[in-house]
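The complex appears here without one of its protein chains, the remainder shown in place.
Then we have subunit A:
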Amino acid sequence: MAEMQNSNPTILNSADLPTRLRPTATRKSEYGGIFTSALPLAPVDFESAPSSDSEDDNLLEEPIDEQEIYDLISSISDPEHPISLGELAVVSLPDIEIKPTLPDVPDSPLQTVTVLITPTITHCSLATVIGLGVRVRLEQSLPSRFRMDVRIKEGTHSTGDEVNKQLADKERVAAALENGALMGVIAKMMETCH
């Protein structure tokens, strides 16, 4: 195993990472808390068809937002440490942005996701791999109307421009993804996605 480049990075506590707060289970039953176990069953009977899917709820649209993008990529593992990109603060919620791709065409469904990556140290040679990993994860997980823009955050990497050029070049990304060894690394990084 090659020598680690940064063997002792700072780690965020996973409880401190941004998460989506679900509305507390108001619709489950009148007792959302611990007492649900005390009164377990709404009696099984004819009338009690599962009505939790109320019509209003079903029609309410939940658009893809930054937190959703964060949830997709924060659980990717760092190739060096078995620690997630979220805990290492390589990706963070404020560094994710979703914008219409064509602001002049209001009806266009096209959207662009911008993700800025902060390597744990400025000379991290794996920054490209991490960038590719994030890109692959997004391409596999987002609908085709989304455009991906994955970049190294300005001033956080010694050869950031070089890496960005590589990540932005479609041909080069495609070529990299043909590389079996590289794809192996990326597949390993994504094993922890949940």
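Quick note on the criterion: a residue touches a chain if its C-beta (ideal position, glycine included) is under 8 Å from a C-beta of that chain, and two chains touch if they have at least 3 such contacts; residues count from 1.
Basically, contacts and distances are computed from a predicted model.
Trainee: Write down which listed name, "MMS19 nucleotide excision repair protein", "RBR-type E3 ubiquitin transferase", "Transcription elongation factor SPT5" or "Dynein intermediate chain", is the UniProt protein name of the chain that is not shown.
Mentor: The record names the chain that does not appear here as "MMS19 nucleotide excision repair protein".
Trainee: Out of A:Ile98, A:Leu142 or A:Ala168, which is the one that touches the chain we can't see?
Mentor: For the chain that is not drawn, the touching residue is A:Leu142.
Trainee: Looking at the full complex, which residue from A:Ile11, A:Leu102 or A:Ile121 touches the chain that isn't shown here?
Mentor: Within the whole complex, the residue contacting the unshown chain is A:Ile11.
Trainee: If the hidden chain were put back, which residues of subunit A would touch it?
Mentor: Given the touch definition above, subunit A has residues 1, 4, 7-13, 15-16, 19, 21, 30-31, 33-35, 37-41, 43-47, 49-50, 52-53, 57-58, 61-64, 68, 72, 81, 83, 140-145, 187, 190, 193-194 touching the missing chain.
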